[in-house]
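Please see the structure below; I have some questions.
Note that one protein chain of the assembly has been removed; the remaining protein chains are unaltered in position.
Moving on, here comes chain A:
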Amino acid sequence: MSVDKATVARIASLARIHMEDAELERMVPELNGILEWVEQLGEVDVTGIEPMAAVIPNSLRLRDDVVDADPRTGGGRRADVLANAPVAEHGFFGVPKVIE
């Protein structure tokens, strides 16, 4: 499978990365080179093989149902959470208008 400029533009839009025409054109052969190379995975017989998501068998734990069990990941840290926000107003993240 290979991609053309329209497809790259669609992927870039899905990925929310603005790209000018020249950049899209540059990406087409680069992405096709990579995609063509990964095609070889199609040769591998994977009959009966389960896709691997977690490499070391490990079960997901549940934490104790305690509020603020770890203060670093608990609540009450609004100032810290907002400290790096490009725009913070009235204790919230500021964003451009979403609803017209």
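Just so it is clear, contacts are C-beta pairs under 8 Å (C-beta built on N, C-alpha and C of every residue); 3 or more make two chains touch, one makes a residue touch a chain; residues count from 1.
Simple rule for what comes next: contacts and distances are computed from a predicted model.
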Undisplayed chain, where the name is taken from the UniProt record, one of "sn-glycerol-3-phosphate transport system permease protein UgpE", "Glutamyl-tRNA(Gln) amidotransferase subunit A", "Acetolactate synthase small subunit" or "Heme lyase CcmF/NrfE family subunit": "Glutamyl-tRNA(Gln) amidotransferase subunit A"
Residues in chain A touching the chain absent from view: 1, 3, 7-8, 11-19, 27, 30-31, 33-35, 37-38, 40-44, 46, 49-56, 58, 60-61, 63, 70, 72-73, 77, 80-81, 83-87, 93, 95-98
